[in-house]
Every structure is written in structure tokens, then in C-alpha cells.
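Only one protein chain is missing; all other protein chains are in place.
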Amino acid sequence: MAQTIKAGLVGVTGYTGMELARLMVHHSSMELVRVTSRSEAGKSLAEIYPFLNRLPLGDLVITQPDPADLAAECDVVFLAVPHKTAMEIAATLLEEGVKVVDLSADFRLNDKDTYEQWYATEHTRAGLLSEAVYGLPELYLDQIMGARLIANPGCYPTSSILGLAPALARGIVRSDDIVIDAKSGASGAGRGKSIGTLFCEVHDSFRAYGLPTHRHTPEIEQEISKIANTPITVSFNTHLLPVDRGILSTIYTKLTADLSLDEVHAVYTDYYADKPLVRVMPKGQLPETRFVRGTVFCDIGLVVDPRTGRLVILSAIDNLCRGASGQALMNANLICGLDIDEGVPMAPMMP
Amino acid sequence: MAQTIKAGLVGVTGYTGMELARLMVHHSSMELVRVTSRSEAGKSLAEIYPFLNRLPLGDLVITQPDPADLAAECDVVFLAVPHKTAMEIAATLLEEGVKVVDLSADFRLNDKDTYEQWYATEHTRAGLLSEAVYGLPELYLDQIMGARLIANPGCYPTSSILGLAPALARGIVRSDDIVIDAKSGASGAGRGKSIGTLFCEVHDSFRAYGLPTHRHTPEIEQEISKIANTPITVSFNTHLLPVDRGILSTIYTKLTADLSLDEVHAVYTDYYADKPLVRVMPKGQLPETRFVRGTVFCDIGLVVDPRTGRLVILSAIDNLCRGASGQALMNANLICGLDIDEGVPMAPMMP
Amino acid sequence: MAQTIKAGLVGVTGYTGMELARLMVHHSSMELVRVTSRSEAGKSLAEIYPFLNRLPLGDLVITQPDPADLAAECDVVFLAVPHKTAMEIAATLLEEGVKVVDLSADFRLNDKDTYEQWYATEHTRAGLLSEAVYGLPELYLDQIMGARLIANPGCYPTSSILGLAPALARGIVRSDDIVIDAKSGASGAGRGKSIGTLFCEVHDSFRAYGLPTHRHTPEIEQEISKIANTPITVSFNTHLLPVDRGILSTIYTKLTADLSLDEVHAVYTDYYADKPLVRVMPKGQLPETRFVRGTVFCDIGLVVDPRTGRLVILSAIDNLCRGASGQALMNANLICGLDIDEGVPMAPMMP
Partner (left out) sequence: MAQTIKAGLVGVTGYTGMELARLMVHHSSMELVRVTSRSEAGKSLAEIYPFLNRLPLGDLVITQPDPADLAAECDVVFLAVPHKTAMEIAATLLEEGVKVVDLSADFRLNDKDTYEQWYATEHTRAGLLSEAVYGLPELYLDQIMGARLIANPGCYPTSSILGLAPALARGIVRSDDIVIDAKSGASGAGRGKSIGTLFCEVHDSFRAYGLPTHRHTPEIEQEISKIANTPITVSFNTHLLPVDRGILSTIYTKLTADLSLDEVHAVYTDYYADKPLVRVMPKGQLPETRFVRGTVFCDIGLVVDPRTGRLVILSAIDNLCRGASGQALMNANLICGLDIDEGVPMAPMMP
């Protein structure tokens, strides 16, 4: 019988940390043995997360983040801390010989200058950029399996890239006229104190934000440019939904030829035939964020509009699960030699 | 002192009827004297709408719809019934000499064939199409004031047309590359029994629907083609928000020249300078559906993206108020000689 | 024609300040001429509240709170600041000759010791306690009309006291076995930064809080003891609803005699016969918070349970309107010689 993988989590108090704790409750081959937080060290996990009462994980005591200790105890460490903070911890952990799945943006962009321009801060560990593997398994499965450092994709990019990949890879849409209208649940805004994310500021309302320079833009452009093998500039626009979780990206593209829905659908089902965690929906069905709530699925719906010659791609994920901690767990599974889907949830909560 | 205008409402049990009842509580120059419903006739309004208890309007008894009676008692009649039903009632009421504000789609499209194609039913009163005035006061103020029959605009078209009008009228965006990504609250789906609009099917989720042939498409195309003075085909796409009320349309256009946000903003504020019920937001502010909740305002935000050469227009209304009954009341005010804003709410419920 | 009353508002950035701004938009006899905030002084109201764009009130510039200035410009001043802060401002304004409606708890309790025990702070202006009038018009109409200083009731107490008053005044329920199970929308928790009131911590969940010593307890006990003419101790318990606004209190009492629903209902309708802002619902109807949303109504439903000999009273208000700013406006109307219902909304937003 295989030995249990020992995992650490740096930054347990945010929503991605909370989500990873949730996922680990039912994982049978990986165990969380270290969780850290500067503000909550000394408490048990159940004290800050009562939903873990009477579960073994609830008794785990939160520690101060200590790379040496993490390295001594863990096979793999998840970083759920803000960008800039993550890059230093990641570098130290790698030096100590631990595998790292970084949920921040620090290693997602291949180019140091692009990072520094969009994130307005110096990248002090740029030497690791070439080693880091972008953790989108549908694109980089082999590289992930051999990696020490995973740059776990952003939530919006996961949804956008998976939605566009087949169309761009097969050249059925123009690369110079792509609009992404993305909508995300409020957990994407994080768990920091803020008036803008209070219940009464979000509930029963809807708004755009961050236009036109959301930081996930260069990440999307980097990956879809590789797929299309040509530089792409996208119009990427984000909105805040009054839901806890879920991203739906409505992606507007122009078909390069007069393709039917049948033909486009065949391109997509073929592209994702052996990738079971992306679900191209049957023709006529459209994704809903609840269909993927709490799961690692990316659901894709396709609409061909002959009046305008457009292909509208709808791509839904759970921003905390597929868009963050669930995908991080898929990556951790892979770099630790487990099956990609061990312990990852596939049954959404309905309703 | 002016005499009170007497109004009738045909179809009180849906959300637009309910909204009109709400609006009439505080209207000082117009009184609802007849409300009709086939299913609820005989009851008082307060019996079906307890929120009207102890208000004078609550004592009004619902009657069977009877054109002769409506004509005898009312100066103006609102039709809040489904399309096809509305056209016959409207025609009869007009013959009886009553002014009509029709909230259905029956008289919005100038062209009988277009109506019959999109609504898949015969138009039996097409002779009235040329007389009906499209009740968007920012475009047709003079015609509305002299009209007998108002085709009250659809909710999505109100938001889309007002958002696009300045840009198309001044020619600052291309007319052949317009994408409208519209999101609406659940009241837009009506008050009929349906599994798809149950609380547990809508709450905490998000989805697109009706793609790519929502029936409001030809209405939008008709009006913006007139404004641009050229035939326009738009990509119009609708989504269901887990909120009671509110539409936010994110409209993607391509600038015809390299304009700054300052220049675009000046075009918009100039266009709407004397139209106080449209609010072009200050640069940097973006609309939120709650800012217009329960009001007749249309709030417009502008984003210029130099990376893609696009102008992104964000247009927000309350679908039940500006998008239906509130605009109907503005129109009724106008055709009855009152000020456009008498009794129309301008203070949204916050939060 | 009567002159417009000039009003000031100290503390405009919280939800009660926001609500008062909303209410003043449509008030025809009272005008907000001063709004103050330490943190936002210098901005226009529309800058912090875009929902006021293009409305006259939106141009009002926020000032630092200055009692002399307020006194010079205002006939009446609303205090929407935390308890303890309010008492000093109130005292100064009264000295300057301005009428004050205090929305904080500082003058609600008649007894200094009770205040200091429950609020854990010294009452430095206890000399004003005997002058302050508890601003619940259904109980103290005459005193309010002659007052300089109104202690505007708490939200929970408004709902609880109005629900219990007829039963206790007529002695139909025991005074020693009262349980109040109260549920409030999240706006009751205020607009301060806090993790506990983030959207993702409140939405799609439900919880009790503050048990068993919520600070509104002594306020309820003080008033219902006066009504019953005997000291009453209640079990008062509060819960947080995932809604913006609204309080529903379910009040459990024991009937002193074997009364029918008809008899109990008659007691209530008789008691509130000439008080139109309390609505005793018809037998068989129960209140819903949406029926009073945005209004000053208190809706009361009655259930007699012969199996247990209990009278269950359901009392609903909008916590921000009847429970705070709307009632403050009713009081301000009264102390300024206007009708109680001038400018107060009675038509809830439905849905």
C-alpha cells in the first residue's frame, strides 16, 4: 500500500486556504500535516473553522510559517498567500527540497517584465520563472508530472483558456477579435476586511469592476497566444456576481469559416476527448455555475450565431475549486505520483 | 388645481402589474381606478398583495377585463398582459377612445413581418403599427406627447439603446461590430409557475439563456439602426442574475478613431445633457444595478481600452421600473399632459 | 405656503445615514442642508453615493461635524453616529437650540445605571435622560410633538414592543413567560469593515448571535413593563438573516384565558385602529419582511394555538426604515409640526 503524502499549507485563513482544508477532509492518500498563519498561530483549525469540529483535521494546530519545519515535515506545500509574499517562500522551500504548488500569481507569467508591469512590484525570484510549470493539466500534463514548482493558474484564466483552447488550436476563430465577459462570485475577492465586499454591498446587486486592466489579462494572453501560435490581445472584462462561488465566462469570437454548431461541437469534443475534467456540454445545453459548484469540472457550452458569424463560448468553473484549491490539489496529486482526480470532488452541491 | 388622471391596469397579477401598483401608491396626480385579472376578479388588491393593506389602493376590487367599462372609467389604460393578448385589447380600447400604454411587445416593431417571424404568431392589428409610438422618451419625446398608443419598450432594449445611442448618433463606434452581454434579474422571467425560476434553481447560480435569438434582438436592431442611419445586426446575449431586479448590459464596441475617455465622456454627457433620467456617470465610476433599483434612471458608465481600441459601455436599469412599469408611467404622464417625472421614484433602495 | 424645514445629518456614511439620504430625496417639506462625516468631509454626497448623481441632494458637500454650524443652518438634526459619540453632540446641539433626533441608544433607557451596565460605558449626559422622549409614535405621540430631544427606538425594540403592546395593555397574555425570537437582515450589523459581515460569510447561511444578552433587551423590557404596568423580564434572542433589510420577530406568549383568534384579533385591530402605520394583518395572513421593505409600516400577524394555549405574534418591520431612519423622519416631522407621514414611504419594493 502506498504511503500517505504529507502536505503543508501556508496561509490558511483566506478562502483558498479554507477550500483546501475542505478538500483534504476526504482525501485518502494525502494528509495535511502543517497549516500556517501569522495571525492565528497557536489555535487549532477547528477553533477558526468550526466546520472541522470532531474531524481529525480540526485538531491540527496552526503554526507560524517556518520553511525549515515545513521542509522537514512535508512532501508538498501549498502557498495560499498573496503574490510577492509567495515568491520568497517558494524559493526557500525549493531550496529545502520541497515541492511547491503556488496559488499566487508569482510564477504564472513567463516574462519578468510583464509581471512587474501588471503587478507593479519587482520580481525578486525571476530565476525560477523558467522552471515553474503553469498548472493547467489539460495543457501541460507531462511537464506538471515532472515539476518541483507549479504556478497554479488564476481562476479567470482557467475558465478563459479552457474555453478558447480548442477553437484557437484548430484555428476556427479569429485571434484578433476576442472579447471575454467574465462574471465571478464574491469569494474571488478574498476574505479581507473591506466595505466593498460586505453582504449589503454585494447582495441583490451586480456590477463590473477592474475594467479594462484586470491583472489576469496577461496570463490569459500568454497562454492563448501559445495555443494559437500568434500574439493575441484580448478584451477581458470582469463582473461581480452575488453568489459565493462560480465563474461564468461568456467568450465572443468570430468564426473564420461558415461552420455549423455540429462542426464546432465536434472540434471541442475531440479536443477534450481524453480529458474528463472538462465537460463539453451536449448541443443545446448551456453551463450553469451550480453544475460545477464545489467541483473541479470546467463546463463548456457552445453557441453558433449565423446572423453575426460568431461563436459564443460559455465556460463555467468553481473559482475556489477548479479556479484555485481544487486545481492545486490536482497538481499536487500529479507531482506526488497520484492520479489527478484523487480526492477531488466531482459531485456539485445541487441545489 | 388639475384634475386627477384616472388610470386602468389590465393584468395586475404579474410583476409588472405589481410594480405599477407600487408606483401608484405615491402618485399624487394619477389614480388607479380599475385593475383587472381573469383569475383574481372579485378580490381586493390587498387580498392578493398584502403590502397594500391599510392603503387606499388596497381596497380597489379586481374586475374582469371589460373594455367598455375601462373606457368609461379611465383616461389611460396600462396593458400588462402577454403579447398577442395585448394587441386585441389595445385595439378595442383605442376604438373606445382611451389612451393606451402597452407593456407587451405587440406594437414595438414597425414591421409586421419581423414581428411575426420573431414572435411566431400572426399580428392581427398591424394597422396600428404605424400609429404606435415607441415609448423611449429620450428618443421620441414629442411623438409620445401626442400619441394615443404607446409601445412601451422592452427592458433589455431600453438598457441597450440608451447605452448605444450617443456613440452611434455621433458615429464614434463602428456599427458592424457590436456585442451586447446583458444580465437580468429574475423578475424579468415573469411570475408564472415554472421549475426554472424556483428559488433553488436560480439562487447562488448564474447562467446564460436564450442564446443567440432572444426576442428583444429585433427591437434593439430597429432602434439603433435608425439612430445610426444604417442597418445594424447585433450579437445580443442574455444571462439570468440571482437578484430580484436590475439589468446591466456590458456593450462592446470598436471606436472608429483613437478617442480618449475624456472625448467619449463628453459625447455622452452632451447627448444626455437635457435628459435628466439618464445619468452618465463621472469618469471612473461604473454603474451598479442597486444604484437604480426601484427607480427610472438609466446609469451609463464608459470604459475606453486603448489596448484593443474598444469602447465598453455599461448601462444599468431596473428592469421592472425603467424597463417596464416606471417607463410606462413616464409615458402615461406625458400623454396625459403631466410632467414626465411625476410620481416616478428616483431614490433607490440602498442597500 | 409653509416654509421648508432645514435638516442636518451627523454621520452619513453608515446604513442609517444612507437610508435617511434616500428618504430625503422625495420629501417635499424638509430639506437636507448639512451632512457631516469625519472621514468623507469635502466630497459631495454623490461622490460617495453614486445613486444620488443628477439629484439636487447629490451636490451637497459633506462637512466636518460642527455643532455651531449645524445649529446655525438647521431646524432639526439627525444623529446617525455610534452610541457614546451621540450623547455629547446631542447635548451641544440642544444647548445651541436645535432639535435633535438621536438614532443611537444614548437616550433610550430612562435609567442611567441600566445604560451603563448594558453598554459598559459611562453616561456623561444623564441629565438629559428625563427630557428625552422615546420616539415610538404609537405610544408617545403627544410627548413627541412637544419634544426637543427624541431617543429614536432601536430596530428590534420597535418590532417587539409594537407586537406586544396590545396583548400586554389588555392583559390577555402572561407577562412572565415571553420569548422573542428575532431575525434581522445584515444591514442591522452596520457598514463597518468586518469579516463576519462579508458577503461570503452571510450569504446562503443563517445563525444566531449575541445570545442571551443583546443590548436591545433592556429597552424592550423598559417599554413593555410600562405598558403592562409590571416589571417584565424577556428572553430576547437574535439571528442574522441573509437579506439586506427586514426584521421578523416571532413572539411566543401564553394566553391568560382561552381566547379565540377572533377575540385576539379584535384586541389588536381595536388597539391600532387610529394608528395607520401599524397594520394588523387579516386573520390567516402572516407578515413577510418584503411587505414592509423600504417602508415605515409595522405588520403584525396573529396565531392562536389551542394545543399549547399560546398566542404567537409575528411582527415585521424594515430595520433601516421603520427601525431607524424612517421612524426618525416620522419623529422629525412631528417635532417640526408636519404630518407624521410626510415623505415617508409606504409602498414597498415588490419583489
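Think of it as A, B and C in the order they're written, each chain with its own count starting at 1.
Methods note: a residue touches a chain if its C-beta (ideal position, glycine included) is under 8 Å from a C-beta of that chain, and two chains touch if they have at least 3 such contacts.
Keep in mind it's a predicted model, so treat the numbers as computed, not measured.
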Which of C:L248, C:V264 or C:L320 sits in contact with the chain that's absent? C:L248
Write down which of C:D59, C:D142 or C:D204 is the residue touching the left-out chain. C:D204
Residues from chain B at the interface with the omitted partner, ascending: 15, 186-187, 191, 193-195, 197-204, 242-244
Which residues does chain C use to touch the chain missing from this display? 177, 179, 181, 183, 200-201, 203-209, 211-212, 233-235, 237, 239, 241-244, 246, 248, 250, 252, 286-290, 293, 301, 303-305, 307-308, 310, 312, 314, 351
List the residues of chain A that touch the chain left out of this view. 15, 18-19, 22-23, 25-26, 49-51, 53-55, 187, 203-204, 244-245, 276, 279, 281-282, 285, 287-288, 290-294, 297, 299, 345-351
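Here is the rule we go by: only the chains that are shown with their structure count from here on.
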Going by C-alpha centres, which chain would you call the most central? B
If you average the Cα atoms of chain A and of chain C to get two centres, how far apart are those centres in Å? 45
On a C-alpha centroid basis, what's the spacing between chain A and chain B, in Å? 39
Enumerate the residues of chain A that touch no fewer than two other chains. 200-201, 203-204, 242-244
